[in-house]
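One structure is given here, and the rest of the page talks about it.
The complex appears here minus one protein chain, its other protein chains still in place.
Going in written order, the chains are labelled A and B, and every chain counts its residues from 1.
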Amino acid sequence: MTEKVLMKGNEALAEAAIRAGCRFFFGYPITPQTELAAYMAKRMGKEGGVYLQAESEIAAINMVYGAAGAGKRAMTSSSSPGISLKGEGISYMAGADLPGVIINVQRGGPGLGGIQPSQSDYFQATRATGHGDFHLIVLAPSTVQEMTDYVFRAFDLADEYRTPVMILADGMLGQMMEPVVLPEPKTEFPEKPWAVTGHKGQRSHNIVNSLHLQPERLEETNIERYERYARIKATEQLAEEYLVEDADIVVVAFGASSRIARSAVNKAREKGIKAGLIRPITLWPFPEDVISAAADRAKAFLTVEMNMGQMVDDVRLAVCGRKPVEFYGRAGGIIPTPAETLAAIERLAESLEGGAR
Amino acid sequence: MIMAQPLNILLAGFGGQGILFAGKLIAYAGLIEGRELSWLPSYGPEMRGGTANCSVCLSDEPIGSPLVLEPDVLVAMNQPSLDKFADSVVPGGKIIVDSTMCARLPERDDVTIFPVPSTQLAEDAGLKGLASVVLVGKMLREIGFCDPVALDQAIVKSVPAKKAHLLGKNRKAFEIGMLNEDGDSSPVCSLPDGWVAE
Partner (left out) sequence: MSKVVFERPHALTDLQFTYCPGCTHGITHRLVAETLDELGIEGTTVGVAPVGCSVLAYEFFACDMVQAAHGRAPAVATGLKRALPENVVFTYQGDGDLASIGMAETVHAATRGEKITIIFINNAIYGMTGGQLAPTSLPNQVTQTSPFGRNVDNDGFPIRVVEMLSTLDGVALAQRVTMDSPKNVRAAKRAIKKAFEYQIEGAGFTIIEVVSTCPTNWGLSPVDAMQWLRDKMLPYYPLGVYKDIKADGFANVAEAAAARAAELAAGSAAPAEGGEA
């Protein structure tokens, strides 16, 4: 089963989720992720699963909350404005320690924004998906193959750490087709003794809940959750390094913009500029170890994003003042070109030589 | 001779002209030949009857940006698309034009232009709606980006099972493009021996 097939990113997300054992999908139409829902609508019935178009994004995430509470692998998908609506439910899932997968095929914002690809929900995904002290694991694929691989992984991570996991994609990755090798369907799943399935008179009642009126008890749950986050930070950071070893300028980019950055890095190398690329794959936990290590060797960093500068904050935290960290980005749904990204690398290279004074 | 260089293709026209489908044929041919490729459509409300375009990249290396801004090959199926994108074609590039739909050709002498009345040719042959496939045939003849057999397999893969009766028509449209001599210099690709369209 290693045959390559041609699939749209949105469809690959759906197929891989099904192969990961997801049998409950709750969604609401929004561009540019609609193919995902349409694919699920066609496939879920045949897999004995449930596809349900909810009355709103809010209802959809709460249906995920219910199905996940029952111990099932469940998922919802949307695009930026819809994810804002899901923020409440995501916070409740985090508070109730429920696993589940949320897909964000990002588009430009704020507000209704536009429908072209964007990465402007980085802050929302890594900082403030909803109220309260919590994090999601956030995975950022950059190819259709990675859409497949990481949604498959997302369900395992969600179950292992009892946390919602977000796939942060964008309209470009969702809409494009590339060859993919699909994973073998998963057949074995972890036990979930905490799930509400009816106690059958054999145990005391399970409760899925995020309410703790005693401050001490609530603090305990927060501390326990952050201990789990510490384990995630220690073991799950993931990044790809490309030509970083001898790089003077390390470009940092994720998802769609990393593809453009890679082209620009190659062109910079052709021009004799020692550029490299670090591509964070987990946005939370942010791969600070890799960035921090690179800061020992590199002369400067350039963060390239499809927004006004969000991940650059995390790069600066990881570099911690040791080297300059610059930013280049396009917003509004515009994909930066390799040429303008190269120009940003060249400007930074010149400034390092003192030529830009 | 099959070229192995990376090839960035931009196809553009009105929604409904088969732009995305033509791009898909090229992408599938790449898949069948085991190459790296990407296919990226424009999307959104302008797709409902407005302009449609589609970027296809073929390469032997992983594809960086899938968005084709400086195409090696432009396939233009209407005047606005031709006017909009003709200047972005790289020097030495190729422009394949549906000349039924485009009266004015670009004034560039550093690119090769192949005007093919594909809409007319398709209609004359009873293949209404398959002009884009004619242009893919023409593109293959002039650029030879894949083995014609791979492209035929791509047609088989791209025509959905419930529309199997359209398979022969697609092959016929492809053949018309492959045999077209308009603007022809020295074709780099031809139909395989013993080819039968229907």
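Rule of thumb we're sticking to: a residue touches a chain if its C-beta (ideal position, glycine included) is under 8 Å from a C-beta of that chain, and two chains touch if they have at least 3 such contacts.
Just so we're clear, the structure is a prediction, and the values are computed from it rather than from any experiment.
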- line: Result, missing-chain neighbours among shown chains, is A
Which residue of A:19, A:72 or A:330 touches the chain not shown here: A:72
- line: By the document's definition of touch, the residue of A:20, A:37, A:83 or A:96 touching the omitted chain is A:96
- prompt: Pick from A:42, A:127 or A:199: which residue touches the chain that isn't shown?
  reply: A:199
Task: May I ask which residue of A:207, A:230 or A:320 touches the chain that does not appear here?
output: A:207
Field: Missing-chain contacts mapped onto chain A
entry: 24, 26, 50, 52, 54-56, 58-60, 62-72, 74, 88-89, 92, 96, 196-202, 204-211
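In the analysis below, only the chains that are shown with their structure count from here on.
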Distance between the centres, which are taken as Cα means, of chain B and chain A, whole angstrom: 35
- prompt: Which of the residues in chain B come into contact with chain A in the complex?
  reply: 24, 27-28, 31, 34, 36-41, 43-45, 62-67, 69
Interface residues, chain A side, partner chain B - complex: 4-6, 31-32, 115-116, 143, 171-172, 175-179, 259-260, 262-263, 266, 335, 337-338
